[in-house]
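So, chain A:
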Amino acid sequence: MKFFFALLALAVTGSLLNAAPIKVVCTTGMVADVVRNVGGDRVEVKALIGEGVDPHLFKPTRDDVSKMLGADMIFYSGLLLEGRMEDTFKKIGAKGKPVVAIAGELDKTTLSGDEHHPDPHVWMDPVLWAQTVPVVAKALAARDPEGRATFEANAARFTGELKSLDEYVKRVIVTIPAERRVLITAHDAFHYLARATGITVMSIQGISTESEAGVADINRLVDEVVARKIPAVFVESSVPDKNVRAVMEGAAARGHTLVLGGTLFSDAMGAAGTYEGTYKGMLDHNATIITRALGGEAPAGGMSGRLKP
Partner candidate 1 sequence: MKPWPNFPGGEVRSAEMETFWRLISLQDHNTRIVLAGACALGAAAGLVGTFLLLRKRSLLGDTLGHATLPGVAAAFLVAEALGYAGKSLPVLLVGAALSGVTGMAAVILIRKFSHIKDDAALAIVLSVFFGAGVTLVTAVQQLPGGNAAGLDHFIYGKTASMTTSDAMVIFGASLAVAVMCVAFFKEFALLCFDEGFAGAAGWPVRLLDVVLMTLVVVVTVVGLQAVGLLLVVALLVIPPAAARFWSDRLGVMAVAAAGIGLLSAALGVAASALFPRLPAGAVIVLCAAVFFAISMIFGARRGVLVRSYGERQGMVRLRREHLLRAIYECAEELSSPEQAVSVSQLLAKRPWKRNALRREIEHAAEAGLATAAVDGGDVQLTGRGVAEARRLVRNHRLWELYLLHHAEVAPARIDRDADLIEHVLDPKIVDELEALLDSGRRETFVPGNPEKLPT
Partner candidate 2 sequence: MSTLPLEIRCLNVAYQRKMVLWDADLAIQPGRTTAIVGPNGAGKSTLIKAALGLIPSASGEIQFFGKPYAQSRSRVAYVPQRESVDWDFPVSARDVVAMGLYRKIGWCMPVRARHRQLAEAALADVGLGDFARRQISQLSGGQQQRVFLARALAQNADLYLMDEPFASVDAATEQAILEVLRRLKNEGRTVVCVHHDLETVAEYFDDAVLLNMRVVTSGPVSEVFTRENLRKTYGARLSLLDEAVAELSRRGSPLR
């Protein structure tokens, strides 16, 4: 009898302990998406950087910091994407809280850009982004060993989904006629997409949105657009579109009609609660929009018909 009660007590305590999901705070929506997918019910995720906000320039408010302090774990993208938060992460990490840069572990040699300043937009390549999944799973399991099996199962499922996403993206982009396979945007966020799919990317500003374009940069892009007869350019949801409009005007002055192909999600996902507000939806949307605007073939509803028209 005593043994039975002891077991019951243990089970109850155990389930009480396990009933409380891990409180996780993430920076970007993309990171939050990974953690949610891997953690499932065992995590409660909050993202600090909302849609339409530029993570390169994001500065945490007191509210954000207290959210981070109140959480059990913190995940962020890394590679200096959240450039202004490095100090905050250090301070919080010093307090003993697990602060994990999920892309920070990636093999630098597989990344583009400068050795000291690799391009942080790794989520643009689903295969590359899939490499962050085991990192998340491992970190979560360290905090919650009971859930290890769940985490690993979720991770495997999610990685599979990312693989089909990758196949879709590559499939549709390739249907764009070769000479038109050029993606022009405001800033250099899509480099990994280019690398994965073979599309060429050009941008007006540099890698960070803090830099400013010069007149020569705009002219250069107009030259490219006219020379290659590129039909469309794209704006981004979190970056002002002035530059892109200037390029459109320059091309028009040379007699070449350049249309706005659509708004891409680069540093932030779509509205929360919508399909575009998930990682899959984000890339699905991007790939589909780009393909259709540049003259390739892609279904209007995207990969699984869930895109808004």
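One rule holds for everything that comes next: a residue touches a chain if its C-beta (ideal position, glycine included) is under 8 Å from a C-beta of that chain, and two chains touch if they have at least 3 such contacts; residues count from 1.
The set was built so that all candidates are chains of the complex that A comes from, given by their letters.
Just so you know, these numbers come straight off a predicted model, no measurement behind them.
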{"item": "Touching candidate for chain A, same complex, options 1 or 2", "value": "1"}
{"item": "Candidate 1-touching residues of chain A, taken from the complex the two chains share", "value": "50-54, 61, 112-113, 191, 195, 200-202, 204, 206, 211-220, 222, 224, 227-228, 237-240, 242-243, 245-247, 249-250, 252-254, 268, 270-272"}
